[in-house]
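Only a single protein chain was left out; the remaining protein chains are all shown in position.
Right, chain A next:
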Amino acid sequence: MTYAFRTEGLVKRFGATTALAGVDLAARPGTVLGVLGPNGAGKTTAVRILATLLRPDGGRAEVAGHDVVRQAEEVRRRIGLTGQYASVDEDLTGTENLVMIGRLLDLPRAEARARAAELLERFDLTEAAGRRARTYSGGMRRRLDLAASLVARPEVVYLDEPTTGLDPAKRDDVWALVRQQVSQGVTVLLTTQYLEEADALADDIAVIDRGAVIAHGTPHELKGVVGGQTLRVRPLDPARLPEVATLLERIAGQRPDSPGRGMLGVPVDGDAALAPVVAALAERGIAVTELSLRLPSLDEVFHTLTGGRSRTGEPVAEQDREGAAA
């Protein structure tokens, strides 16, 4: 099978700290690999090795069959990197940022300008094109950063926590842009702390913790392991909780539990149960203050995969940059 990129037994140490302890990742061309893990799990380190910014201490990594250490130049021709924090030049305008990258990629001046204008248009930054990036909002910076990584029309794009710190609407914008790239055949390595994000974008997910892959599979397979979605209902009147419990059990086929005071939750498979529940609630005139369909949180995923070891309070084993940006 051909891979857009892959790592085998990747090891990286920073002094006494082992950031990666033998990580295997792989993605077929035109797919999205989601690397899911908490801060300090080693996500950024893996991305930096694949982007030729760090040398691995063991194992190997290749992009389109080119070794990241021995054929770094070949790798750099094929990749686009979007950092965890937007690495745009704040003193330059949006246009200047992109033209500069174009010029560094040996595009003639006119072509670099045309490419910049095209990307600014596509990323809805045309109006802000002449303004310094310093004045951009967080979402605009992310979009400019993403645009900068696409100037070269790369085969593989690394998105290191592209939505951390963005509000939901901005996050949806970034997601749409990622999907657009994938539809054009680009392979994406997406690191994220949000299961929801990995589920929304990734074809495959690797869950990493403390420098090792602890689970790997499609989002569907992974949900099979950690449990899928949960339907939650909070009636306005707590006295009606038993009634809601009966109704949920009938529709979902499982006894609901109580994840919080005055609330009931039941595992469901997809959103098929949502409409009958809404209908049943309406029929009985039960007013609700909350009705939601949610995925397990990263905490819950880790709780399941690591057999109960909570990720909070664990030592953070990654270079300080990742910790500092968190």
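General remarks:
Assume a contact is a pair of C-beta atoms (placed from the backbone, for glycine too) under 8 Å apart; a residue touches a chain by one contact, two chains touch by 3 or more; residues count from 1.
By definition in this document, contacts and distances are computed from a predicted model.
Set against the options "Transport permease protein", "histidine kinase", "Formate dehydrogenase major subunit" or "Anti-sigma regulatory factor", the UniProt name belonging to the omitted chain is "Transport permease protein". Summary of contacts with the chain left out: across A:4, A:61, A:101 or A:233, the touching residue is A:101. From the options A:48, A:115, A:142 or A:232, the residue with contact to the unseen chain in the full assembly is A:48.
Summary of contacts with the chain left out: across A:148, A:190 or A:263, the touching residue is A:148. Against the chain not displayed here, chain A makes contact via residues 48, 51-54, 73, 76-77, 79, 81, 83-85, 87-92, 96, 100-101, 103-106, 132, 148-149, 152, 319.
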